[in-house]
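Could you have a look at this structure, given as structure tokens, before my questions?
With one protein chain held back, the other chains of the complex are shown just where they sit.
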Amino acid sequence: MTTHATHTSLGLDSRKMAFWAFIGSECLLFTSLISTYLVYKGRSVVGPYPHEILNIPFTSVSTFDLLMSSLMMVLALAAVQRGDMKWGKIWLFSTALLGLVFLGGQVVEFTEFVHKGLTLQTNLFGCTFFVLTGTHGAHVTVGVLWLLTLWVRALQGKLTAANAMTVEITGLYWHFVDVVWIVIFTVVYLIQ
Amino acid sequence: MTEHSHPTSGVYLRVAAVLVILTVLEVGIFYVPAFHPVLVPVLLVLSAAKCALVVMFYMHLKADSRVFTFLFGAPLLLAAVVMVALLFLLLGALTLRGAAGAG
Partner (left out) sequence: MKSWLTTTDHKRIGLLYFFTAFAFFLIGGIEALVIRAQLAQPNGHLVTAETYNQLFTMHGTTMVFLALMPLSASFFNYIVPLQIGARDVAFPRLNAFSYWVFLLGGLFLNASWLVGPLFHAGQLNVAPDGGWFGYANLTERQFSPGPNIDFWLLGLQILGISSLAAGFNFIVTILNLRAPGMRMMRLPVFTWMTLVTQFLVITAFPVITVALAFLMFDRFFGTHFYVSQAGATPILWQHLFWLFGHPEVYILILPAMGIVSDVLPTFARKPLFGYTVVVYSGVLIGFMGWGVWSHHMFSVGLGPIADSVFSATTMLIAVPTGVKIFNWIATLWGGDIRGTTALHFAVGFIAMFIIGGLSGVTHASPPADLQQTDTYYVVAHIHYVLFGGTIMGLFAGIYYWWPKMTGRLLSEPLGKWHFWLQFVGMNLAFFPMHLIGLLGMPRRIYTYSPELGVSDLNLVSTIGAFLIALSILLFIVNIVRTRTQGQRAGNDPWGGATLEWSIPSPPPVYNFSVIPTVANRLPRWKTEHHEPMRDPPAAPPAPIHVPGGSWWPMLAAFGLPILALAPLTHTLWIAFVGVAVLLAGIYLWAFEPFEV
């Protein structure tokens, strides 16, 4: 009989604790990006300017898409927690799919903007917008990869209720990325 | 490990519904010119509400240990203060520079 290190002083899962600390850290990352966007808002020397370019209806659909993906994520977690791997797989895949739809929307949006003359280099709006939303998009991409990895593991039968914490942490990441988007949507798109 | 009660799907669906409604309200305020004087504070409140709902219910922070709330909340508070400070420090400075016509 070997002794394993299962004791924890707070009775909490170490991975979950690390992940919340990570999310706290990411708050500083996105705040620096958003602050820069706000500080430089209205300072572009040349256009195009936000009101000429931003497509609120389109982005509202993207926002809705991401919100629904959070719902899918939490349903996936609930399914895995109760051992229902059939629905676990469905919801995990759906979350990833909606994430891909969001990314597709970003690609379409960015391409539109470039055609209308807004690139990274054009002006301050361009560089702050693309770096901020690009960083967020990179986070979504990592999330999609993560979700698909879990989905494949589930297909292989290697994801069970015992691994529910892994799914929970994936969820924390995914919801946080959604929360960041809520802020970006408000601060960049709606408050012009 | 700690057992916490798992919310039912019903809770999640209701939260989702509220999130959609709040988003509709946000976009609505954007499009209705009559609301523009209060646009910024209302949007900030609405989006804060959405964030809170996702964090408290989808990320389960409301029911979970306060340690997690601290690990997330303290940096979040710090970030908010830093943002406000940066806005104060840099927005004023840029205005002055613009007014002075300096490059």
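Order of writing sets the chain letters: A and B. Residues in each chain are counted from 1.
FYI, a residue touches a chain if its C-beta (ideal position, glycine included) is under 8 Å from a C-beta of that chain, and two chains touch if they have at least 3 such contacts.
A quick note: this is a predicted structure, and the numbers were derived from the prediction, not measured.
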Item to complete: Could you tell which one of A:L29, A:V107 or A:L155 touches the chain left off the display?
Response: A:L29
Fill in: Candidates A:V39, A:V74, A:L118 or A:A154 - the one touching the absent chain
A:V39
Worksheet item: Residue-wise, where is chain A in contact with the chain that is not depicted?
Response: 1-5, 7-10, 12, 14, 17-18, 21-22, 24-26, 28-29, 32-33, 36, 39-40, 43-45, 120-121, 123-124, 126-128, 131, 149
Discussion item. List every residue of chain B that touches the chain not included in the displayed model.
Written reply: 67, 71, 74-75, 78, 81-82, 86, 88-90, 92-94, 97, 103
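Keep in mind that, in the parts below, only the chains that are shown with their structure count from here on.
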Worksheet item: Counting in whole Å, what is the centre-to-centre distance of chain A and chain B, each centre being its mean C-alpha position?
Response: 15
Worksheet item: Which bits of chain A are touching chain B when the two form their complex?
Response: 10-13, 16-17, 20-21, 23-25, 27-28, 30-32, 34-35, 38-39, 43, 56, 60, 63-64, 67-68, 70-71, 73-75, 78, 81-82, 168, 171-172, 175-176, 178-179, 182-183, 185-186, 190-191
Worksheet item: Where on chain B does chain A make contact in their complex?
Response: 1-2, 6-9, 12-13, 15-16, 19-20, 23, 26-27, 29-31, 39-40, 43-44, 46-47, 50-51, 54-55, 58-60, 65, 67-68, 71-76, 78-80, 82-83, 86-87, 90-91, 94, 98
